[in-house]
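My structure is below; once you've seen it, I'll send some questions.
As you look at this complex, bear in mind that one protein chain is not there, while each of the others sits in place.
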Amino acid sequence: MALLQVAALHSGYGANEIIHGVDFHVEEGEIVTILGPNGSGKSTFIKTILGYLKATKGGVTYRGNNVTGHSPTQRISLGMGYIPQLFNIFRPLSVRANLEMGGFSLSKQAMRARIEEIFDLFPRLRERATQNAGSLSGGERQLLAMGRALMPLPRLLFLDEPSAGLSPKMADQAMGHIKSVGSKGTTIVIVEQNVRRALSISDRGYVFVTGQVEFEGPAQAILSDRRIREAYLGG
Amino acid sequence: MERLTLLRRALSGAIIALGVVGFASAAFSAAKGDPIKIGVIIGLTGPNAVAGNDGLAAMQLAVDEVNAAGGVMGRPLELIVEDNEGRPKAGVEAANKLADVDQVPVVIGGYSSAIALPVGLVLNKKKVVWVTDATTNKLKTVGPYLFNTAGIAEQAVALVDFAKADSGAKTLSGLFQNNPIGQDRAAVSEKRAKEVGVEWNHSMLYQVGAKDFRAELTKLLAAKPDAILTDIYDNDAQIIQRQLYEMGVTEMSMFYSYNLSAFATLPPKFTVGMKGLSYATSGARAASFNEKFREKFGRIYTDAWAPPFYDAVWIVATAMNLANSLDSTEIRNAMWPAAYRYNGVSGLGDKGFNRWGMQHADQNAQASFKDGKIQPYFVAGSANNILIFRYEDANGVPTADGIPLAEAPSEEELKALYSGN
Amino acid sequence: MNIVQVLVNSLITSAELGLIAIGLSMTFSILRFANFAHVESAVLGAYLVYLFNVTLGWNFALSILVSTLILGTVGLALHRFIFRRFANSGDITPMIASLGLAITIRHGIQAIWGPQHVVYDYEVLPGNKIFGAFITDPQIWILITAVSAMVGFHCLLQYTRIGTAMRATAANVDLAQACSIDTQKVILLVWFIGTGFAALGGILIGWDTQVDPYLGFNLVIPIFCVVLIGGVGSVYGAIIGSLIVGFAQNFGLAFNYAPLINLFGLLDLGDRFDLPAAYKPAITYMAVVLILLIRPTGIIRKEVS
Partner (left out) sequence: MEQLIGFGIYLVTVTCIFAMLAMSLDLQVGACGLMNFGQVVFMMVGAYATAIAANAGINPYACIVISMAVAALLGVVMSLTVKNMGGTYWGILSLSMAELIRLVFLNERWLADGANGLSVLITIPYFSLTVVVSTLFVILILRVIWLSPFGRVIRMIREGDRLPLALGKNVLLFKLETMAIGGAIGGLGGSFYALLNSYISPDDGLPIETFIIWAMVVVGGRGNLLGVVAGTVFIQILFVGSRFLTHIVDIDAGVLAPLRFVLIGLLIMGVMMFRPQGLIPERKRVYRI
């Protein structure tokens, strides 16, 4: 059984429907990338899966539970994790407080232990533990966002454009971090515009166009398909 | 002038006698039939809510009495009450409604000049009689349908004289609310002080409705004037007095108030020795008004302008009876004789209008607080505690503005008065 | 001029403004709209104390406690029945709704208790004399409460998990939800504390002065000025804002500007240039204009996403 199963999903903002019937699934342990041009509904789609937007039709099944009507908080507590695109850290809070918020549902002891583990994973964060998150560099913010999201040990992590606003070198580093997180057993869904970089660490990919899935297949297949690249992904 | 006063005394006596007969026969003559409606525009909500509700209560009291005494033309009098919300726009809206929809011949109300003026302008355009108790000198310019049952600002110089005579003050300061009446009071008091050779320290104008007057009071006391004139109303009076007391001023005899009744509900210790002017000066008749007010509403009024509102209703009712008509111009013409004959509860009872429809004289009684109650007060060596302002020339002869008219001025005369408009 | 008295007056003014402003600043940052009914809650709380303390004859401290808790609960009800539905309607719609609510509360109070002021069952005494200045017991209580509130809010926000969650929710609601913070619970808590605290502020101001239906109406603009001078969402900003306004109002009137206007002896234009008391309200507005022109997001610059 798939970890996440989405069937014929419709959603949007008010009367303005953006997602028109998307079928989608993620298997345990996979890294899946959602690709597509600007305005194709990628972000709307994952916001619906996470419960920030209401599905108007269709359903979302996660670990066998129908979570279609759940609030974001409920879904997070079931083991979903989410790193939004730009505003993905609490800027006025210290680095440590950010991590504490990430592990809000954990007990005090578990939290302390988990923070140490995150610090071990990203040592840069330990150096900056008491600093305000707003004062971090772009790359450090990405690390913190990741660390924050990993605090409750999510089984399925959604990343909305993790390389947005990063220099190529830092974007590569970020992808490296994602891959290493994935290799430790977390299932990951990435929404990306940067095709090559994201697909290089992914198992499978979906191509969204105007709110529908235009193509679905193994990452390598998408990467090597010139037709798809030229039509939708700008080479 | 002597003859005039005598004549008026005699007339007043006759009216009082008539009044007594009227009350005696009230049981038989209570008004019947369709009520005659007159309008009221007053601040029942907003910054003037306390004064407005006091004024309205006084009017309701008068309406009850008018109706008990036979009503207007044998019919009961009824008030259509409109709230001016403390906003000029709302007052004008109410004036238009009363004039056009309810088509009342007379509207009573006012308080704040910023509302009384535009309302008066609307009502004059529509030839509806407007009886107000606002105080700005500008009321004179509005038009022939405007009457005022309280003294206007230029008449309110008595307090300076009182303070000077009583305390021998060399320097005076003022604490006034920052609105039309307060600004007028400040200007008039300062002018009068200079006329009588007293140094005017400064006028402190405070924001109505504020809760923190310590900065103003600290500065006021720091200047160390010999006496302080105040024009404070309603809820502000309570806080100001309390904050003075808390700042160690436990004896208030340096304060002279234009509106002594504002402090009447305070704990006695806040008003120890405080002096000022009382507008309900007409002896037993005023005392009886105060008593009736307390009986009917279970509280005492704190606004000095409640008695003139009571008088306004009586004058209007008398005028309507005299005119024996609901035509507003005929009622207007009867306003002068009605006020000339009527003996009021405010301003010594003498409510005669001058040619402008303003009070020909302004009479206040000197009073002071004793055990939290307002008592008549006499300046040392004086047997008289009534202060009268009358428009006079240098020889003490009343000028045209200082003469109460027993009959309405002619149309030509009125036209000439307002020709500037 | 008695400078100590001016100083004491400044502190009291600041504390009175600050008491209500602290709650407003916190709720503003999380609810994200200008709640004009906040200050009316303060007045309602003050009237409830009058009801308990004077009409029903309860103990004063008990009245304050019960009234504060009731108003906190009223805050929850306001959220549940009115403001919750504005979650996705931006900041202007709930602001106008709160304006309607403020009008309703203010005049509801007048309909029940009348326009005349009421006072608590408390004996007013001349203030205690300290260094030549007078300060009364209620004023000391106001200062104590304001300082405790400041410390309490600081500890709540900095050292407790729920406080950090409040700051997190204020900074980024979506992300807070992604952290499995129950933001609905946080918002309820903010309503409870914010409204309850407004009530406490209103009660103390009522105790120090008096209670009338327009208490809030006359305070609402100064308090919004204080909050925005300080910076929305910052408790410290609210404190600094109220100190600025309190000191400016009192010292602004007390000061003789003659030396300044005479350019410190270069000119001789007169020996007294005081700010007329009529311009006292202008001091707050001048402070708003000057400070916001220099720092467009208030003195404490919050890094909000």
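All chains are identified by letter, namely A, B and C, in their written order; residue positions are counted from 1 within each chain.
Following the convention adopted for this analysis, a contact is a pair of C-beta atoms (placed from the backbone, for glycine too) under 8 Å apart; a residue touches a chain by one contact, two chains touch by 3 or more.
Model, not experiment: these values are computed from the prediction.
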Study note, to complete from the structure: Across the complex, visible chains touched by the hidden chain are B, C
**Study point:** Of B:K89, B:K224, B:R294 or B:K373, the one touching the omitted chain in the full complex
**Key:** B:K89
Practice item. Write down which of C:M150, C:C225 or C:I240 is the residue touching the left-out chain. Key: C:C225
Practice item. Name every residue on subunit B in touch with the hidden partner chain. Key: 40, 44-45, 53, 56-57, 79-83, 86-90, 92-94, 96-97, 99-101, 103, 112-115, 117-118, 121-122, 126, 136, 138, 141, 178-180, 182-184, 187, 205, 421
Study note, to complete from the structure: Residues of subunit C touching the missing chain are 34, 36, 82, 85-86, 89, 91-97, 99-108, 110-111, 114, 213, 221, 224-225, 228, 232, 276, 278-279, 281-282, 284-286, 288-289, 292-293, 296-298
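Please note the rule applied: only the chains that are shown with their structure count from here on.
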Check your understanding: Taking touching chains as linked, do they make an open path (line), a single closed cycle (ring), a hub with spokes (star), an all-linked set (complete), or other?
Key -> line
Check your understanding: By mean C-alpha coordinates, which chain is most distant from subunit C?
Key -> A
Study note, to complete from the structure: Cα centre of subunit A to Cα centre of subunit B, whole Å, reads 76
Review point. Measuring from the mean C-alpha position of subunit B to the mean C-alpha position of subunit C, what distance in angstrom results?
Key: 38
**Study point:** Multi-partner residues of subunit B (at least 2 other chains)
**Key:** none
Study note, to complete from the structure: Per the touch rule, the subunit C residues reaching subunit A in their complex are 161, 164-165, 167-168, 170-172, 174-183, 302-305
Review point. Subunit C touches which residues of subunit A in the complex?
Key: 50, 52, 71-73, 76-77, 81-84, 86-93, 97, 100-105, 132, 134, 148-149, 151-152
Revision key, fill the gap. Listed in rising order, the residues of subunit B that touch subunit C in the complex are 44-47, 49-50, 52-53, 178, 202, 204-207, 209-212, 214-216, 218-219, 222, 234-235, 238-239, 242-243, 245-248, 250, 265, 267, 270, 299, 302
